[in-house]
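After this line comes chain A, so read on.
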Amino acid sequence: MTARRKVLTQAQVGTAIKKLAEKIYEQMKKPGNEWALVGIQRRGVPLAERLEKSLEELGASPLSVGTLDITFYRDDMGEAPLNPVVQDTNVPFDVNGKTILLVDDVLYTGRTIRCALDELMDFGRPNQVLLAVLVDRGLRELPIHADFAGESVSTNEQERVEVHLEEVDGEDAVWLNQSEKSEGRSAK
Partner candidate 1 sequence: MKDLIGLEHLSGAQIEHILETARPMKSLFTRSIKKVPVLRGKTVALVFFEASTRTRSSFELAAKRLSADTLNLAMSTSSVTKGESLLDTMKTFEAMKVDFMVLRHSSSGATELVGRDTKAHVINAGDGSHEHPTQGLLDIFTILEKKKRVDGLNVVIVGDILHSRVARSNFWGLAKLGAHITVCGPATLIPKGIEDVFGRKVRVCYKMEEALKDADVINVLRLQRERQEGDFFPSLREYTELYGLNSERLRLAKPDCLVLHPGPMNRGIEISSEVADGPRSMILEQVTNGIAIRMAVLYLFSGPNGFPANISAAKKGKKSLLEIGN
Partner candidate 2 sequence: MTANNKSNTKSTETLLIRGGRVVDPGNQRDAEMDVLIEGETISRVAKTIPAPAGGRVLEAKGLVVMPGLVDMHVHLREPGHEGAETIESGTRAAAAGGVTSVVSMPNTNPPIDNVSGIRFILRRAAETGLVRVWPTGCITRQRAGDGLAEIGAMVKAGCVAITDDGDSVSKTRLLRRAMEYAKVFDLLVIEHSEDKSLKGDGVMNEGALATRLGYRGIPKQVESIAVARNIALAELTGARMHLAHISTRDSVDLIRAAKKRGVPVTAETTPHHFSLTEEAVVTYGSNAKMNPPLGSANDRDALLKGLADGTIDAIATDHAPHTRAAKEQEFSIAPFGVVGLETLLPLTITQLIEPGLLTWSDAVKRLCLNPAKILNLPVGTLSEGAPADVVLVDPSEERQMSSFSSKSQNSPFLGWTLRGFSQAVIVGGRVVIRREALKTV
């Protein structure tokens, strides 16, 4: 039995992204390094693109956007089934000296972010790395926090937070699924 509840509607997702962009822009305005965005595959990628657009609307000059697939950096190889589909990793700019804003849809255990940090460091040495997520659902397993969160949702381990985005899923919404079996504390 799976109970399913919509946490955010389409309009609310739009508002949450806008609010997130405003928070980021506040920080960005301060004098400092050049900024660039890196979305984590899959839904972090369209999210990063939307944030970039919102930031431009707020007055930022166009920003570079890259993508990361963290498959090769996961810490559960051999335990979880292999992910046979490797998405594109594309960081088409020099990360050295920049402020890199990592973007993902949900922050949970922190393991995905750990992987993304490892991978990012293999591209060079950014001056600063910040993290923006649409939903922070708590329950961290690593000392990682979001610098910018659109929404905070309190959850337990039996629940599943699903962010749906138009570009990938055909709708904008955030769902909370009550699942009998634990999602397992994997990379997500």
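The candidates came about this way: all candidates are chains of the complex that A comes from, given by their letters.
The rule is short, and it goes like this: contacts are C-beta pairs under 8 Å (C-beta built on N, C-alpha and C of every residue); 3 or more make two chains touch, one makes a residue touch a chain; residues count from 1.
Note that this is a predicted model, so its numbers are computed, not measured.
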Options 1 or 2 - which one, within this complex, touches chain A: 1
Interfacial residue positions of chain A with respect to candidate 1 in the complex: 69, 71-74, 77-78, 81-82, 84-90, 118-119, 121-124
